[in-house]
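A single protein chain has been omitted from the complex, and every remaining protein chain is retained in its original position.
Chain lettering (A and B) follows the sequence in which the chains are written, and residue indices restart at 1 in each chain.
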Amino acid sequence: MFKNKRNLLAAGVLLLIIVATITASLWLKFPPTHIDPEARLLSPSGKNWFGTDHFGRDIFGLTIVAARVTLFVGVVVALLSTVLGTITGLIAGYYKKAEFIIMRIIDGMLAFPALLLALALVAALGGNVTNIIIALTFAFWPVMTRIVRSAVLQVNNIQYIEAAKTTGTGDLVILFRYILPNVLSPIIVQGTFIFAKAILAEAALSFLGVGIDPSTPTWGTMLQESQVYITIAPWFSIFPGVAIVITVLALNMLGDGLRDAFDPHKKNQKKSTKKLFRNRKQKYA
Amino acid sequence: MLQYTIRRLLSLIPVMLIVSIIVFLIVHLTPGNPAYLILGEDSSQESIEQLEVQLGLDKPMVVQFFSWIGNVLTGDLGQSVYSSEPVTQIIIDHLGPTFSLMVISLVLTLLVAIPTAIFVVWKRNTALDPIFISISLLGVSIPEFWFAMLMVLCFGVAIPIFPVAGYIPVAEGAINWFYHLFLPAFVLAAVEIGLVARMLRDGMLESVNQDYTRTAKAKGVKESIVLMKHVFFNALIPTTTVIGTTIAGLLGGTVIIETMFTIPGIGQLLIDSIYRRDYPVIQGVILFIAAIYVLVNLLVDLLYAVLDPRIRYD
Partner (left out) sequence: MLEVKNLKVHLDTASGIVKAVDGVSFHVKAGETVGIVGESGSGKSVLAHSLMQLNPVPPATYPQGEIIFENRNLLDLKEKELRKIRGNEIAMIFQDPMSSLNPVFKIGNQLMEAIRTHQSMSRQNAEEKALELLKDVGIPDPKSRLNDYPHQFSGGMRQRVLIAIALACQPKLLIADEPTTALDVTIQAQILELMKDIQKKYGTAIIIITHDLGVVAQLADRVLVMYSGRIVEEGITGDIFYHTSMPYTWSLLRSLPRLDSDIHQRLKSIQGQPPNLVDPPKGCNFSPRCPFVTEQCLEVDPSLVDRGNGHRAACILSESEYEERKHEIQDIEREGVEQ
């Protein structure tokens, strides 16, 4: 899984960000809660590496601390979407009768651009961390359902599963012991991508002013506050944005790398001729 | 083909039903009394009751839903609480800028993505491919609004060569129209370019190793023609489905981009309505966007069928 250097790098970057934000209070020299009207909108310096914001707070510290809520929202949305999507996907893929109803609802939900659905939900529910999580989960899990269902349909006809069915193994056992392990790789890959998308979406909603309250520092709320000062203090806008890009890029790289690592065809792309031989052999057999 | 089209059209009915239920529920999810939320804290009991009657909130939910859906089917999306204008008219008034923005972005996306993918596949055994993969991953990792901020900073403030706000209708001069929309359209397209080019590249690389590509080479056909004819057209078919998702991405993006570049389109209307708690307009816009998206996906599916003879003749 981590054979690939790129995967290793991406996982390392993510781990670093997570550890940094959790342990922030232990090592940050300038706590981001420290307000200093004298030091408003200072440009980056040896003291304030990323400069200061309109309250004179250290942007470096603020960026580190803001990662907490941002990552928390991302992780929870990814986990909830994965659980919901996996359960509904398994049911839809396994029970023909439930399939029709579940997939029509999913189709309906997928008829909205994800960001708009989340936007409308947050507008209705009100902007706070819990509601953002609910809205984003609602926006992202239908994709997971669709992916899990098509993966289940692919393995459903494999002989040992057919065999398990004919020997009277219970549905739950078949679903969780036989089918789930076989569809795990697309679930993990998609879960990683949802994590990335949730971070982007949270930032966008907060930026539009319908998301998390500006008093809670997230990268999105920081960028929203910075917008007014973009011409006089561009660093205020640049650093939180860079933080988002690095985190989301690491997640996307990891997802992409995992997909390649799980894909038996892609793994051997360099050995394309060998694949040719293998296919030929199968034809003879 | 006719059968396929009919089947596809019929499948829209349950989807649109679910869509309308979701849109209807969005407003009714609102904690507390919508009329109270719309009018604000210091409104009188009388005016709240009056608004409740106007919005039909005093009736049972199922009745409300069916009367709403009945109106929707006749093209009546209700009345704006803010301006008292019919919602349908408000949406029509805001259509032009959004449509212009989408068209320019889509054209821009395809114009950049297609040649890029072909070039990358042509040079597939060089360092270009991993570089391309990294750039396209970076593209989908940048928040759209932040990229817009950077572009405004670069081309609106530092080197002011593009206008960063406002919209000029085509009727008042196509060049000026394009000039004002170029920067927002470019920002909107940037993310989608990476996605579409990546899909096309993946499809073409798969096609490159297919037997029919070898047949074409064995005929003595030039590598460039093999790529642009045999490989490209086979990769194009699965890529059409991406155009559906691209349009969804663009629709979602317009909300942000229109707000940032002050373009008076559907997206800005939605955000303004959210601030004003103008629920009938919010409902109308969301329903309208979903309907457009469903329609686009229908067209994409039909296009897929037209391009792929295996489906067309089925």
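Following the convention adopted for this analysis, a residue touches a chain if its C-beta (ideal position, glycine included) is under 8 Å from a C-beta of that chain, and two chains touch if they have at least 3 such contacts.
Quantities reported herein were computed from a predicted structural model and do not represent experimental measurements.
Engineer: Consider the whole complex, including the chain that is not shown, and state which of B:94, B:201 or B:230 touches that chain.
Structural biologist: Result: among the candidates, B:230 touches the missing chain.
Engineer: Since one chain isn't shown, list which residues of chain B touch it in the complete complex.
Structural biologist: Where chain B meets the chain not shown: residues 125, 209-212, 214-223, 229-230, 233-234, 237, 307-310, 313.
By definition in this document, only the chains that are shown with their structure count from here on.
Engineer: For chain A versus chain B, what separation do you get between their C-alpha means, in angstrom?
Structural biologist: Distance between chain centres, rounded to whole Å: 21 Å.
Engineer: Considering only the defined contacts, which chain B positions touch chain A in the complex?
Structural biologist: That would be residues 14-19, 21-23, 26-27, 29-31, 133, 137-138, 140-146, 149-150, 152-153, 157, 209, 248-249, 251-253, 255-256, 259, 270-271, 274-275, 282, 286, 289-290, 293-294, 297 of chain B.
Engineer: Would you mind writing out the residues of chain A in touch with chain B in their complex?
Structural biologist: Within the complex, chain A touches chain B at residues 104-105, 107-109, 111-117, 119-121, 123-126, 196, 200, 203-204, 207-210, 223, 227, 230-231, 234, 237-238, 241, 244-245, 248-249, 251-253, 256, 272.
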